[in-house]
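Apart from one protein chain that is not included, each protein chain of the complex appears where it belongs.
Let's look at chain A:
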């Protein structure tokens, strides 16, 4: 069982991502609709894995990713985004994202990335 944080301003996007995470694994999931929620929730919830959208009103995913990595340099953040430009991918990887998945989420890809993150020792 793992603790998973999902941050996306779209309720539908959060629903679609949650549907890709196996329910029988008993993961504890907390969600938020803004990067500021992620930054606020991270220290108390201490998620094993965070799924984060990039384009959000208020604090966007890039800024939240940078802040979370400052709070916890071992944080495993998987970016889930529709923005698939090379430069965007390079930027989030430079900021320390664990991985990047394209929207809409696909069950196999989400589970593979989640399993990979959970199997990776925090560094």
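One rule holds in what follows: a contact is a pair of C-beta atoms (placed from the backbone, for glycine too) under 8 Å apart; a residue touches a chain by one contact, two chains touch by 3 or more; residues count from 1.
Basically, contacts and distances are computed from a predicted model.
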Candidate names "Aminotransferase", "Cytochrome d ubiquinol oxidase subunit II", "Chemotaxis protein CheC" or "ATP-binding cassette domain-containing protein"; UniProt protein name, chain not shown: "Chemotaxis protein CheC"
Positions on chain A contacted by the hidden chain, ascending: 10-13, 15-16, 18-19, 55, 57, 81-88, 102-104
